[in-house]
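Removed: one protein chain of the complex. Kept in place: all other protein chains.
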Amino acid sequence: MSFSGPTNYRRESAKAIRDKPEVRDSVTAATRTFDAHRVHAWGQIDADRWRDWARDVKTHVLTHLDQYLEQAERQLTSNGTRVHWAESADDALTILGEIVREDGVESAVKAKSMLSEELGVNRHLEGLGVHVRETDLGEYIIQLLDEPPSHIVGPAIHRSVDDCRKLFHERLGTPLDADPDELADAARDALRAEFLAADLGISGGNFLAADSGTIALIENEGNIRLSTSLPRVHVAFVGIEKLVPRLEDVSAFLQLTSRAATGQPIGNFVSLIQGPRRSDEVDGPEEVHVVLVDNGRTRLLADEAAWEALRCVRCGACLNICPVYRQTGGHPYGWTYSGPIGAIIAPGMLGLEEALPLPHASSLCGACVDVCPVRIPIPELLVHWREKAVEQGLTPKVETVGLKAYTKMAQRPGLFSAAGAVLRHVPLGLGGRALPVLGGWMQERSAPKSSPKSFLQMWKEGIE
Amino acid sequence: MTARERILGRVREALRERDPVEHPGAFEGWRPRTPRSPVDGLVHLLDAAGGEVVHQPNLDAATSWLATFCGGFDSSAVGESVPAALRPPIPTASPDIAPLGVSVARGAVAETGSLIMDARDGRRAQLLVPTHVVFLRVEHVYATLREALLDMADDLPSAIGLHSGPSKSADIGQILVKGVHGPGRLVAVLIGGDE
Partner (left out) sequence: MVRLLRHLGIDVEVPEGQTCCGQPAYNSGQPEEAQSMAEHTLKVFADAEYVVLPSGSCAGMMRCFYPGLVGSDLRVASLVERTYELSQFLRTVLEVDSLGSGLQGRRVAYHHGCHALRELGVKDEPVALLAGCGAEVVPWEADEECCGFGGLFSAKLPEASAAMADRKIDTLPDVDFVTSADGGCLLQLTGRAQKRGTGTAFVHLASALWRGVAE
């Protein structure tokens, strides 16, 4: 299932809140749990020092990105990996199509990869007649439901156990009252057959070490290890921002990301892939391809402020703490990346007009600043995009002109007081809905009770 | 111009006005609040992650332990680097049907509680079996992941797997389930120590 785009965020989020209170409950419970685990895991380490280091390494890479991309390509190639460069999603899919054709691929297994969602890999493969199966349990569930992922780390957090019981009963024949272990067994059996039969394994890449040409992948299930080991061809889609200078740096990023995402010292399975199987190895893919993907990342890199968002390690911590995200989960954002990180990269990668109103989908509470492992200044970047929207004339005139008028009044205290008096004495309950700002307020809240006198009036009259 | 040249060109253009930032240098691992010896650290984390840890003082003891352990299995898949003394005394089977897999870890990492699995041992026997027994010498336990990777840098196979616990998922309504899709039972056998 594809994404509808961010433009309808308000309508979609309102609908989700009104019609699906169970999603709000599931997402709130899941994200609070994830965040509690992160807090515990960071409490065991000197998180501040680690986050400073991670921010600095990523900033270093980004300011030398061309050099590291070239080094990674050299290293990957000398490891026997085939390197491809894709400017757009279409280019990436064309490259994939060529590999499918060359290698006679009929079936594929997929490890969870947000980039592959962004590119629309599944739909494209199906169009080529290739059977595609998501193997991460959460991705498998939403594939069966034909829904997009709701969260970077837990794609199915918006779905309850009962939802899974019904789904597996229909599709795998498990009893309606099956417990989670029985559901898991059924999924394992179904997917095992797929792992063993697949010609192609597709993954993303959490990190790409330039000095050794290593693709690093983190997980808990083992499906990524299986998808990148059993089929004879492995294709890894890696965003150009995923580079890290040295394999030894990757050691720290693996741990920081795991602690931020799920509170673990490290994911239960980590794959460090150098290339295809060697002559002294008994198994492993015969071909490994890395597709280095731009798809709007260079556009984001060119933005004088928002380029910092490219430090993102996709841990999901900002989604887990965001009080706005928590009310709806990821679907209303209309794009692969939701929550705070989605709101700051969408304008760079999709273009500001298409990404609006996401930069406004925030009360600027700043909770995300406390949790980002690479210290992306998310609220600052949200305000940055709001400024750009005003500059480019994308913000409704009623707001920009309204604020200009308000500013003029605020520099003339007499006028400001007079306006306040009007507000205090107009019955907002009646007139409020008609006014642009007040309409939104009145929809969900009672009108504030007005004081008959302003504070300044009381001050002038004397306060005892 | 190729896609590669265009992408690199756009990167360079984007960076033209940007001040470069230097690499901050090595990060030598976090300072644990309760320091433990590498072996104790490894055991503590593997146990917390749901793995089982067994200590055997020497190879002979490990062989005996394995013979007993195999009593519950009718066949096993054996890794390429497993020495004769640690081959299970039961028929071998292909990894996709064997109920048990036996491997030797190249090393382990205390700070993350990880066993270092080398592709040369054979990946299938490490991943497809429901129960995975991994032998490891105590001298091969590194304190930090960074040290381990630096030490292995000149001798990397096609893939290294860091296995830090049994396979698990919380994707079904946030409830923990095991064994989907890697081994649901991980047994680490540490050989050596105070002999």
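Each chain gets a letter, A and B, in the order it is written, and its residues are counted from 1.
We adopt the following convention: contacts are C-beta pairs under 8 Å (C-beta built on N, C-alpha and C of every residue); 3 or more make two chains touch, one makes a residue touch a chain.
These figures come from a predicted structure and were not determined experimentally.
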item	value
Chains shown that the absent chain touches, full complex	A
Selected from A:A14, A:V161, A:A197 or A:V282 as touching the chain missing from the view	A:A14
Residue touching the undisplayed chain, where the options are A:E22, A:D48, A:D189 or A:D370	A:D370
For chain A, residues in touch with the removed chain	10, 13-14, 17-18, 24, 28, 323-324, 326-328, 357, 360-367, 369-370, 383, 385-390, 395, 399-400, 403-404, 406-407, 409-411, 413, 416, 436-441, 443-448, 455-456, 459-460, 463-464
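Note that only the chains that are shown with their structure count from here on.
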item	value
Chain B residues touching chain A - in the complex, by the definition given at the top	2-4, 6-8, 10-15, 17-24, 26-27, 29-33, 45, 49, 80, 96, 111-114, 119-120, 122-124, 126-128, 144-146, 148-150, 153, 156-183
Partner chain B, residues of chain A touching it in the complex	26, 29-30, 33, 44-46, 50, 52-53, 56-57, 59-60, 63-66, 69-70, 73, 85-87, 91, 135-138, 141, 154-157, 159-164, 180-181, 183-185, 187-188, 191-192, 195-196, 212, 214, 220-223, 225-226, 228-230, 240, 245, 247-252, 254-255, 264-278, 280-284, 292, 294, 298-299, 301-302, 304, 307
